[in-house]
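Heads up: the structure comes next, in structure tokens.
Note that one protein chain is taken out, while the other chains of the complex remain in position.
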Amino acid sequence: MSDPDLGTDLGAVFGPTAEGAEPELVQLLTPEGELREHPEFSFDGSTEDVRGFYRDLVLTRRIDAEATALQRQGELGIWASLLGQEAAQVGSGRAMQPQDFAFPTYREHGVAWCRGVDPLRLLGLFRGVDQGGWDPRDDNFGLYTIVIGAQTLHAAGYAMGMQRDGVVGTGDPDRDAAVIAYFGDGATSQGDVNESFIFASVFNAPVVFFCQNNQWAISEPIERQTRIPLYQRALGFGFPGLRVDGNDVLACHAVTKAALQRAREGSGPTFVEAYTYRMGAHTTSDDPTRYRLSEELEHWKLKDPIARVEAYLKRGDLADGDFFRAVASEADELAAQLREGCLSMPDPHVLDIFDQVYGEPTQELQAQKEQYAAYLESFEGSHA
Amino acid sequence: MSDPDLGTDLGAVFGPTAEGAEPELVQLLTPEGELREHPEFSFDGSTEDVRGFYRDLVLTRRIDAEATALQRQGELGIWASLLGQEAAQVGSGRAMQPQDFAFPTYREHGVAWCRGVDPLRLLGLFRGVDQGGWDPRDDNFGLYTIVIGAQTLHAAGYAMGMQRDGVVGTGDPDRDAAVIAYFGDGATSQGDVNESFIFASVFNAPVVFFCQNNQWAISEPIERQTRIPLYQRALGFGFPGLRVDGNDVLACHAVTKAALQRAREGSGPTFVEAYTYRMGAHTTSDDPTRYRLSEELEHWKLKDPIARVEAYLKRGDLADGDFFRAVASEADELAAQLREGCLSMPDPHVLDIFDQVYGEPTQELQAQKEQYAAYLESFEGSHA
Amino acid sequence: MSSVTLAKALNSGLRAAMEADPKVLVMGEDVGKLGGVFRVTDGLQKDFGEDRVVDTPLAESGILGTAVGLALRGYRPVCEIQFDGFVYPAYDQIVSQVAKMRFRSLGRLPMPIVIRIPFGGGIGAVEHHSESPEAQFAHTAGLKVVAVSNPVDAYFMIQQAIASDDPVVFFEPKRRYWEKAELDESAPPPPLFSSRVVREGTDATVLAYGPMVKTALEAAIAAAEEGRSLEVIDLRTLSPLDMGPVLESVRKTGRAVVVHEATVNLGMGAEVAARVTEQCFYALEAPVLRVGGFDTPYPPSRIEEEYLPDLDRVLDAVDRSLAY
Partner (left out) sequence: MSSVTLAKALNSGLRAAMEADPKVLVMGEDVGKLGGVFRVTDGLQKDFGEDRVVDTPLAESGILGTAVGLALRGYRPVCEIQFDGFVYPAYDQIVSQVAKMRFRSLGRLPMPIVIRIPFGGGIGAVEHHSESPEAQFAHTAGLKVVAVSNPVDAYFMIQQAIASDDPVVFFEPKRRYWEKAELDESAPPPPLFSSRVVREGTDATVLAYGPMVKTALEAAIAAAEEGRSLEVIDLRTLSPLDMGPVLESVRKTGRAVVVHEATVNLGMGAEVAARVTEQCFYALEAPVLRVGGFDTPYPPSRIEEEYLPDLDRVLDAVDRSLAY
């Protein structure tokens, strides 16, 4: 607004510079599969790497599709699909070094894949047999976190631990480590997430805040969380923020690699907004037709993260039919294994939970366990 | 850092533009008492207004000094002194319209004065006779809030209420209203404060976030809360932020007036960082010698908010000896009244608390009250 | 008279309250177009507009904190917490602001805020979606806490809670959202803060609230077949507790069992047991026994049925009580 009598337009003079203006988006591979130049970023990998990405993308999507099917058939209680976000997850996941650590939400199946977590382990939470079936220390991939934003503070703290362990800014590429925190557009409204920005910036902790802006927080569009491009949030906390085409695996890889490198070198946090779209429902319990138009979906279908890589590989004859067939059948095998593994997942035993609460068990809890065991026995095995 | 092999310096290219650079500070009256031009802001008041500010500043400081003395003499349990922050509070307080609403911390004695709250009422909380002795609806001045940052969300919500009441952007200056939320530099690290920025910006609520950066949060310097100038925080949330000389009452008035006007007109929130200094201890319980150097204090003494107004008035012969004497004696009278009022403040009666918890009393609580009353009587009045 | 689900009854109650008072607002995550993940606010935004049915940013402390500001401005916000486990980010605003504002202001400032919380387990959900945090709010002076067990109460209690000038934490038994009952909207409801005998009996008293009332009633039916007569009381209000009907019943039966999903340790059962024992010590034939969650976090859903109190565990406790 202009305010003549006060002679100043606060918004114009002191407002966010980029307000309104279309933010620039880092893109290295167009939806049509053409490489694009960018003044700051370039993909430094080989064709082999691109084929690897393609494989990751396809397998990740296949895992996701199978899990969705398993839920439909009642084998999972719920599933949070990553459909449409494969490139953001594979690109960032493949940018990590083994010594880096990732803190996921509940949707990072593609990152888990890149870290080497057995996809079957991911199903436990959704099947209701456990609440986190893998050991985060095995692949430096944290447990899924359902409380929105909570894991971003864990990431900042873990990064502070890396600083104290002397594995930041040593110059030794095999030693220097960083943390990547995953979260969604909706999560940026949580106090915890903003506090994690503060801790990370004040302590200059090696964290990459990787936000997958899939345009929706269940039924709420991005406008309910911010009125400026999300990546600009970082400017308010004193570290770089940038937006990358979240459906472009090459761009996501290049940008995340640079951000992680920056963190490892001791230059502190970076906010990466991966601009993408949630192609499916929020979860299998959700019905998006209640709140969004199919036009939007059609529009984003044209930006599919896998199609563009396939087009790129084919156009340049960088992969032949055998390659694509091989990946396809590998995907089918993986899916079959996943299904088989899911169906044969053992149910937990209720008596075990009493031993998982504390490291040093309490008499009280042990007594409860024994009493309950005796109680269950009294039904001659009908319960137990 | 520069990162040749990746060909980009994220910090330089995507970082906060103003990082490092000395932020510009809105100042209209120099410490020497000389008026200063500013491209965006000018003081639009009369000499009479400036004399009024001088009076407000002196009386506010006197109230504060008397309260500190009362604490030293054991009449108050604790006191949070505003010494050094008078200009920020008087300048912003006098920029408000009657229909505006202020949400204070525990240190806004100067704002309370401007709103017309009886200074004696402020003492209740610190003397321990009540937890908020004034009715916020009388002068549109909220109760002191001790939980850091909590009031900023109340401010955003209150402003959302104003929007629903149709008193924003009507163009009627007597009708349009806005909210001003006071908080400190330390408070900017709280999740609540950042969430209040989000609610205010997403709903474009009429709030002025007035942050008194007095450089310290008890013993923690501003570096523990941010690594860039605080006013830039607003850019991350999509609304204007600016820094004003918090010891310059004219600048604080002009800037706050413009920000409030902007809010009333429906243009949304503004973040005002009043750059000032906590000249005293955090509270009377604190010992700043444990954590800060006296040099700093000496440096800030030269920027005293009252001295510069006095110098300005004297230099231009805008006030004579009688005026200054009159203000001085008014201050003494006020202090004497305050002291007298404090000493004669009645203690609360413990039985009254049972009636202040709920609007619709509960049987349980009534029973507790009666039992306790009977119990107290059993000591034949020795307790009651 | 129409047969409605508990969720629908809440929806009708909200609608009635919004029609009756323009100051009533609904706010929360996904309460607008979606109508909430349980559809309790279905259609309200369409009919009352975005100013009165507000999809908020994803921040629970922000929801409650702005609700406090709206209440100070004269509004009556009804805040939806999407799931029990997500109320904790708002805990500070609830216990230090919502609960204390009136007291802080010497009784001057009312906080007519309703905090709706779908609570409890049994729906096969993932972590944080099956919590029972009611005791923590009941322990907090300044709040009032109620729990709904059936559609008829749901319809009336939500309106009574909204009409209250005191903040009410309103617990909804999510696993019972789809249970139906005949609702006569013209039948005068009992007071909000009252408990009620829902089945008469003579041998022992079973006290429950929210989702466990149905379980208690099923237990009473099973017990009857074995010739034991159980009186079942729906506490309905958890703070303040309405001890009248409870004490009367226990004086009659001499035995009491309290049932809830929450962890037994410091759960509602502890307070009820302590008060019953204090207030009818000589009438007790046996100590008040408690049936509830074990002292573990809520388990993976595949074993939740074994974790949750059920008919058998209630009867087992009744047997132990009768054995004294």
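The letters A, B and C name the chains in turn, as written, and every chain counts its residues from 1.
One rule holds in what follows: a residue touches a chain if its C-beta (ideal position, glycine included) is under 8 Å from a C-beta of that chain, and two chains touch if they have at least 3 such contacts.
Given the structure is predicted, the values throughout are model-derived calculations rather than measurements.
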Contact list for the unshown chain, restricted to visible chains: A, B, C
Which of C:D42, C:D55, C:E127 or C:D153 contacts the chain that the document leaves out: C:E127
Which residue of A:A102, A:L123 or A:A156 touches the chain not shown here: A:A156
Touch criterion as defined above, residue of C:F103, C:F170 or C:F193 at the omitted chain: C:F103
Of B:E220, B:E296, B:E310 or B:E330, the residue in touch with the unshown chain: B:E220
Subunit A, residues in touch with the chain not shown (by the definition above): 130-133, 135-137, 142-143, 147, 150, 152-165, 191-192, 195-196, 198-199, 202, 353, 355-360, 362-365
Residues from subunit B at the interface with the omitted partner, ascending: 77-78, 106, 124-131, 146-148, 186-187, 189-192, 217-220, 224-225, 285-286, 290-291, 347-350, 353-354, 356-357, 362, 364-365, 368, 372, 375-376, 379, 383
Where the unshown chain meets subunit C, residue by residue: 61, 85, 88-89, 91-92, 95-96, 99-100, 103-104, 127-128, 135-136, 138-142, 239, 262-263, 265-271, 273-274, 277-278, 281, 286-290, 294-297, 324
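We take it that only the chains that are shown with their structure count from here on.
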Farthest chain (mean CA position) relative to subunit A: B
CA centroid of subunit A to CA centroid of subunit C, Å: 36
Length of the line joining the C-alpha centres of subunit B and subunit C, rounded to whole Å: 40
Multi-partner residues of subunit C (at least 2 other chains): 56-57, 59, 61-62, 89
Where subunit A touches two or more other chains at once, by residue number: 189-192, 224-225
